[in-house]
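Yeah, one chain of the complex is gone here, protein chain that is, but the others are all in their spots.
Now for chain A:
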Amino acid sequence: MPGTTLEDIDYSDIEAKYQVYYDDSFDNTLVVDGVPIIDKSKLERLLAKVAKEFSRKGIAIKPEDIFMPWDESTGKSKGFLFIDFRNVEDANLAVSALHNHPFDAKHTFKINRFTDIERFTDLDETYMEPELEEYSSREHLRAWLADPQGRDQYVTYRGEDVEVHWHGKPSQSELAHKPDWKDFLYVAWSPLGTYIATLHRQGVRLWGGPSWKPQQRFAHPLVKLIDFSPCEQYLVTWSNEPIVVPEGALQGPQYFSPDDEGNNIAVWDIKSGDLLRTFSTTNDNETPGIKKQMQWPALKWSPDDKFVARITPGQMISVHELPSMYLQGKKSLKIDGVVDFEWCPHGDKDKEDAEKDVKTAINGSGSKATTKKARENMLVYWTPEVINQPARVTLLSFPSRAILRQKNLFNVTECKLYWQNQGDFLCVKVDRHTKTKKSIFCNLEIFRVREKDYPVEVVELKDTVTDFSWEPKGERFAIVSSSDPNLGNPGPGITIKTDVSFYQLEHGKNDFKLLRTLPSRTSNAIRWSPRGRHVVLATVGSSSKSELEFWDLDFNLEDAGRREGQTSKEEWGSGIQLLGTADHYGVTDVEWDPSGRYLATSASAWTHTLENGFAIWDFRGQELTKQIQDRFKQFIWRPRPVTLLTKEQQRQIRKNLREYSRTFDEDDAAEESNVSAELIALRKRLVDEWNAWRALCKKESTDGRGQKHGKARAAEEEKEEIEVWVDEVIDQIEEEILE
C-alpha cells in the first residue's frame, strides 16, 4: 500500500476490543498471621504442614502457592505468610474455615484478605464526627382511620393487580391506592389493619401509611404462610422449604444465620425487622411416612403478645416469652397425649384492666388495692382417651401454670375448642361415638369462664355439628348440624342438608337454651357480624347452591340501650327475624366489614373459574355493588383497631344517636341531590349530543335525497291523499206528509 505506513493505520478500536485484561486484583490472596517463626531449615516442613492444614478443610493448596517473607537481618521468618488461592471462592472459604484456627498449642491462624490489609493501612486515622441523619417523621400508619367520612377500606386482588378501595356512599367509593407490586403470592392485612403484607419469593414485605411506602421487610425466601401476633408486634412466617443460608449471604440481626438452617418457621419483630428465632416444623420422633397436615397457625399467640406457644402433639406445649423468645420458666408444659390447645382471648374489660395495671406500675404508687389485678393468661388443652383414662379438657392459667378446671369426657373421637371473643365462654365441641363406634353425635361442653369455679354445662345433640360460632361480644352461639347420610363423603353435585340452630344463655337458670332451629337448609357457614346481633348463613363451596340468608336476632328490640335492658321479658326466641335472602353464584368467601354494616362475598379464581368477582351487601341483604371480574382472587376488608373511646363515651354516643345521625342524614340528602344533579346533567348532555347528531343526519339524508334520489322523492311527493266520499243509497222510502 503506497503512501501509508503501518503507523498510520488506526488500530485503537481493534485494540480496545481485544484487549487482554489481567486479573490484577489480590482478592484471592490471603495473609495468614500467627504462623510460627522459624529459620530456613524448617521452611519445607512448615509449608507442607500449612498446606496440609488447609487441605484438611477442603481447600487444596500447594506449598508453591505460599510465599513466606523473611527478615534478612535475623534470618528468620516474620511470622506471617501469603497464600495465593485458585479463585476468590476458595479464598473466602479459607477465611471462614481457618480464621482463628489453632495451628498448634501456641499458634492460632489469623487470616485476612490481602485487599483488606491494604485498606486498613490506608485508613484515615482521624476521627470523623458521623453526620447526624436529619430526623424525618414517619407517616402515621393509622391515617386511614382519620377519614372525614369514616369509611372503611378493602383490598382486591385480581389477575396481577392489587387495588385498595374506600367503601362508602356511591360517590365516595373511590380508589384509595393502586400499588405496582409485582410477583407475589397474595396479600394480607395485619390484624389491626396497620400494615398490608405481600408475600414475595424473597420474603415478606409490609406496606402502610398514607403513601403506602414499604414499612418493613423480612427475608424469608419462598415464604408461603404468614401470621401476625394479635397486637401486631411480631410476625411468624413459614415456608415449606427448609432455610438454607448460602455462602456469603448477608449477615445481621435481620437475616438467617447458619444456626437457622433446616428450620421452616421464623418469628420476627415487626418494628425492628429483626429475626427473633426460628423453629422446625418436623418433629424428631414423628413416625416418618405418615405426614399429618400441618396446623396453621403453628405458633399460637397469647392475646397480649407476651407469650407464644407451640405444640408438640402427644408430648408437650412449649411456651416462649417475648421478646427474648426463651422458653418460659425454662421448661415446656409436659402433657402426655396433648392434641390441641387455645389461648383465651382478652375481652375489652381485660384490656382496660391491663392498661390500668401498666399505669399503676409506671406511677409506682402503692395503690394496689384500688385496681383489680388483670386476669392472667389462660389456655385450654385437651387430651384424648388412653387406656383406662378418660379424655380430658383442662383449663390452665399461665404463667402460674395452675390448673383451674378439668373435665373428664368419655367416648371421645375429637374435640374442638371455641372461645367466645371476649373470653367469657369456652365451648368444647366434642364429637362422641356410640359404644359400637358406628355413629357419631355431638356434645357441647360450655365453660362459663367468668364465674366462680368455672361451671360447665352440657348441650347434647343427636346430629353431627359441622360448624360452631359464638356471637362476638354476645351470649349466643349458632351451630350448623347435619344428619345427612352424605356427610363425610362429599362428591360432585352433592349438597349436604343442614339445620342451623341458635342458642342463648338464659340468665335466670344460667344455662344455654335453644332459641330456634332453622331446619333443612344447605347453609354450611355462619358469619356473625363483628358487633353481634346480625348473622349471615351462607352456602359456600357448593356448585349448585349459593344462598345467603341475613338474620337479625334482636329484631324486636330498640337498638338504643339494648344491652342494658336485656331481660327475658319477651317470648323466648321471638326476636329472630329473617331480613333478606340473596344469592351469589359460586361464592367462596363471606366476610363482614369491621363496622358490621356491610357484608362482602367473593368468588375467588383460586377455587373455581365460574363468575369470579365480588359483591357488597348491606346487613339486610340488599345488594350494593356487584362486580364480575375474570381472574378475581381476593377481597379483604381492612381491619380496624379497637376503639379508643371509653365505655362511658360509647354510651353517650348511643344515647345521643339521634343528634349525631341528623348530620349524617343531611350529608346523605346533599349527596343524593348532588349525585342526581350530576347524573341529570350528564344525561342531558348525552341526549343533546344524540339529538344534534340525529338532526344532522336527517338534514343530510333529506338533502341527499333531494339530489340523488330525485325520483324517489318525487314519487313520494306524488303520493297525495285523496279522500273519496262514497254515497251509497241503501234504501229509499217515500213518505207523504199530510198537512
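Quick note on the criterion: contacts are C-beta pairs under 8 Å (C-beta built on N, C-alpha and C of every residue); 3 or more make two chains touch, one makes a residue touch a chain; residues count from 1.
Just so we're on the same page, contacts and distances are computed from a predicted model.
From the set "Protein cornichon", "Eukaryotic translation initiation factor 3 subunit I", "Ribosomal RNA-processing protein 42" or "Rab GDP dissociation inhibitor", the protein name that UniProt assigns to the chain left out of the figure is "Eukaryotic translation initiation factor 3 subunit I". Among the residues A:Gln295, A:Asn486 or A:Ser701, only A:Ser701 touches the chain that is left out of the figure.
Residue A:Leu610 is the one among A:Leu578, A:Leu610 or A:Leu645 that touches the chain not shown. Considering the full assembly, A:Ile628 is the residue among A:Val358, A:Ile628, A:Ile653 or A:Ala681 that touches the omitted chain. Within chain A, the residues in touch with the undisplayed chain are 544, 585, 610-611, 628, 680, 683-684, 686-687, 690-691, 693-695, 697-698, 700-701, 704, 708, 712.
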